[in-house]
Structures are given as C-alpha cells and as structure tokens.
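A single protein chain has been omitted; all remaining protein chains appear in their positions.
What follows is chain A.
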Amino acid sequence: MALPKALQNRDFRSTRVGMISERIIVVLLGLCALITVLITIGIIYMLVTQSAGFFRSDFVSLRGFLTDKEWTALQSQDLAKAQFGILPLLSGTLRVTLIAMLIALPLGLITAIYLSEFASSKIRSWLKPTLEVIAGVPTVVLGYFAILVISPSLQWASGGAFSTFNATSAGIAVGILCLPMVCSLSEDAMRAVPRSLREGAYGLGCTPFETSVKVVVPAALSGIVSAFLLAFSRAIGETMVVALAAGTLPTLTADPTRQAQTMTGFIVEMIKSESEYGTVQYFSLYAVAVSLFLITFAMTLLGQIVRRRFQESYQ
C-alpha cells in the first residue's frame, strides 16, 4: 500500500503558532475568570462598606440588630423610636422557606424517583415538559396566584384563621417554584448512577422500589442534597412571590397564618419607599442584604462540603 500523498508531503503545520496561541488563550480564559472574581469582590465590598454606614449610626448597634425583637424601619416616622432587630425579618424568611421546602423537597424527590426509575419513556415525555412549564411561570404570576387562589382557599378551609397575606400561601407558591429545580437536579443525579449498581441490587433480589430507595438514592445522595440546598437558597432569595403574598408586617412568630415580611420583601418595600440617601433606613437596606448574602453563602459552602463528603464514600 503506497503511502498517501498527505503523509508523503509531511506538510505539518508549525506547532509554534499553536503553542503561542495556546498561551494567549489561557491568558484570556484566566482574565474572564478574573472578571467574575472581581465582580464578586465588588459586590461584597459595596455591601460591607454601605452596611458599615448603618452600624455607625447612633440609632443602631450590632447587638441590637442581632437581638432586638422588632423591626420598624418603615413603620416609625420618628427615627429615635425605630427598632432595627433583624429577627422578625429572619423569622419571616425562615417561615416561608420552611413551608416551601416542606412542599418542594418531598414532592420533588418523589417525582424524580418516579421519573428516573419507573416512568416509561412515554410518561416521561409529557411529565418532564410539564415540570419545565412550572419553571417557566414568571414568579409574579405565582405571587398573584398565592394571593388570589391559595390564600382564599386557606381562609375558606380554616374558617378564616389565615390573614389575607400570610406565610403559608407565600410558602406554598415558593415551594411550587422550587419544585422543578429539586426534581430535575435530583433526577440528573439518579440517572448518573451507573447501571452496574442497579444490576447488583436486582441480582440480590431487590424489587425495583427497594433498588431505587436503598441503592440509587443513597448513591445519588450528594447530588440530591446539593439540589436541596440549591432550592433552599433559591427559596430564601425569592422576592416577587413574598413581596406580593407574604405581607408587609415583620413579625417574630412561628405562626404560619400571620403576615410575614421577609428580608427580600423588606428590601423591595424599602427601595420603593421614599427614604432618602444617607438615612439609617436607607443603610438598613444593606445590613439586611449582607445578612441575606451570609445565609446563602453559608448554604453554598454547606452544599460543597456535603458534596465532597458523600462523593468520597461512593467512588
């Protein structure tokens, strides 16, 4: 067999050009990565410096911010009497988030197990797009839905125990919002479990349900837990639904039937109010934003730790 012309010519491209452009590309990629880091640093810098303005004010102290049981930044006209305790806002956020998670996590995980392990391809082919439709619903519509449908239904069912704006209806709407995320991320994690593990379980006489619960879910645990944490962060940060449906009164309570202004809800209201630049109210915005940032940041860190821990035990 004669050598083909291309190999006879031995007309190879110079590798020098490749090496130089490779170096330039690596620098460019590094610069792009640097930009995201700079943006993050910029945001943190701004949050910290601006919230310093809040804590420097005579009307607040860090201690009061963390322990006071009232938040009346917008309610009191008299600055001297305004209370800046983050706890009511935090409790509002936690109530809404908890209710949302009670809906999204079990429902999302069960749907994911069904989709990944049991559903025929035909059922999958319409169930998945349906879930994606939920993900596509604008949050403002869900907020509306919470006030106009969920809240009246709750009032009707409980004989009027719920106020019009309450933590539960907002929580349910946020839960619906997080559902597709929990579901599709958990499903991805379960589908990534190698077939050999399933075969191993079937080979020992497991039923399909036992296989999925005892082998597939534990094997996919790192992915499932990070899906949960991501949904948790999403729920904490969710704004439009709670601004519309959770009410505007910060309350420190565990009662899910009452109003519950969340941290994000407060930020919206604050920005829309007419507080002037430089006032304590204005700076309180940043203090709340920093708190919110710290919570979601902690969740992200936790997610990474969990992922690392569980991955080790399954590889």
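In this section, contacts are C-beta pairs under 8 Å (C-beta built on N, C-alpha and C of every residue); 3 or more make two chains touch, one makes a residue touch a chain; residues count from 1.
Please note the rule applied: contacts and distances are computed from a predicted model.
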Original post:
For the chain that is missing from this picture, which UniProt protein name fits: "ATPase", "Phosphate ABC transporter ATP-binding protein", "Regulator of SigK" or "Cell shape-determining protein MreC"?
Top reply: "Phosphate ABC transporter ATP-binding protein"
Original post:
Quick one: which of A:Arg10, A:Arg195 or A:Lys272 touches the chain that's been left out?
Top reply: A:Arg10
**OP:** Please give every residue of chain A in contact with the chain that is not shown.
**Re:** 1, 3-7, 9-13, 15-16, 18-19
